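Dumping the structure here so I can ask a few things about it.
Just one protein chain is left out here, and the rest sit where they should.
Which chain is which? They are A, B and C, in the order written, and residues in each are numbered from 1.
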């Protein structure tokens, strides 16, 4: 966490003037944002638009985690990376693009996979976490680290023409394990390389995810704690469904947690967090 | 309009591989997209994310209209422009940023206001038009030009924490004048400089607008012809409302149109399309 | 004599700023001689809810240009506009169109 910020510079007042005009946000919200730090796990289809709008809005510090390098097949949705970045680490590429947009934000690129040995310490350095990852082990790892560190987790996902968004571990709301106590069988998991995705679908979800992060960081509070937004891009449908509350018997956020340290999530899920050559899966 | 495209290059197949995997889109949809041209009216808070995802998805030609230059107060939402672009024409700045993302798209920047003398000819050169403008006269001008040229119009708007999205003049659907036959009194119109806006709100709307453009350009068809999406970012609410159909007595798309040429829209609306020093308005 | 009605009156797109910033209003319309229609409702709103500058909301006996009226999420033009007769539990939404980009 960053120290509180007492005032904006003249340049910042000009830059954020359209937000400062909003009575619900105002100077108070902007100062809270400037003192807030957000960890972005994954600089792909969700992380790019999310980081773009968080940087533009003036969050104080943005941590950018991604072990991967930019490939041509990313460019149809990962809009922070350009053609000349092919082969560069996504975390560094994202930071470089964001710096052009807003150099007043502090960017901390981590060009490595989030791993159980260091995730907890990393998450503790940030106020809010955005899960923009693309695989099951990382989603459990991020969740457990957020619960153990006491951080709210804004989670989105996208595949084909669909997207999901929710906020975990905020107030009395559930965590990811409350909803999904057991990981899905590995053969039922589809990623974007297998199933395809229309790039603007993670675009929509990443923007909505950024909005939830901004509402948490400025004190307005999230809209999707304990509920889940389903987006169907083919029909243009949005649907909000009600999730269960926090489960007293949850393995990590429950009353007698059995998960008190981070685990081997690849073993837990029976799949890899980084291997890109997984066999084609059906679902 | 562009000539039809018969095949993708190997580089294009790689770049768009995640979209090509989608059976609803596939090679057929991608080739249609590559032969499609889209005119983006306004390179601000809506135009930036819209153009970003249209360019990433591989639309054939993007026309970029904006008379304005980049200012610091734009950067909290106009994510294609960077700090070093201050003072540059937005249309040129947008084209330069987009070229880094996808150099295979043809960009045609128009660093001038859309005006009645040339709008019709301009709109005729494109297949689909996206209204990303920020003032009432331009919205009527774009509408009338689209009706007279027979082009579908994907329209979005954003202010404060709210956004609207709809598709005009598609199939039997209404045009902007069918819904709003008379312009609002000038003193009731608020722009972002007066009322403020949270940057990610046009971000969400611009992405949704890009999605509608992509569905029209690939032949999937839009979701919001004849209906209007209302977005409330504070509550995270989406709401779709049903609009009237095309009005037989509409002045421009009706059975006996009285508007058969473009007009003086600033006089019609009693307000300016470009003057940035308007008095503060209440609504 | 028609029975009293409960309807939800909502404002959005900035129109709520004329109503103390309150977007949703649960409204009870007392029984009266004839039926309640949108024309009457506008008179009632002007008298009971409007806090300032009625000309920014009402023009003549209708809403001003640029305000879209939705009755149970459908354009009022499909339902008779000013002549639509309110039913109990109806939701009436007044949206000021946005022009910002």
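In the analysis below, contacts are C-beta pairs under 8 Å (C-beta built on N, C-alpha and C of every residue); 3 or more make two chains touch, one makes a residue touch a chain.
Owing to the predicted nature of the structure, the values given are computational and were not obtained by experimental measurement.
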Where the missing chain makes contact, among the chains that are shown: A
Identified contact with the non-displayed chain, of A:29, A:44, A:58 or A:116: A:44
Contact residue for the chain not shown (choose from A:57, A:128 or A:197): A:197
Sole contact to the chain not displayed, among A:5, A:99, A:124 or A:240: A:240
Touch list for chain A against the chain that is not drawn: 42, 44-47, 132-136, 139, 156-160, 162-164, 179-185, 187-192, 195, 197, 202, 228, 230, 232, 239-244, 247, 282-283
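We adopt the following convention: only the chains that are shown with their structure count from here on.
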Chain closest to the assembly centre - both centres taken as Cα means: B
Between chain A and chain C, centroid-to-centroid distance (C-alpha), Å: 41
Length of the line joining the C-alpha centres of chain A and chain B, rounded to whole Å: 28
Set of chain B residues in contact with two or more other chains: 160, 192, 195, 197, 240
Numbers and ranges of chain C residues touching at least 2 other chains: none
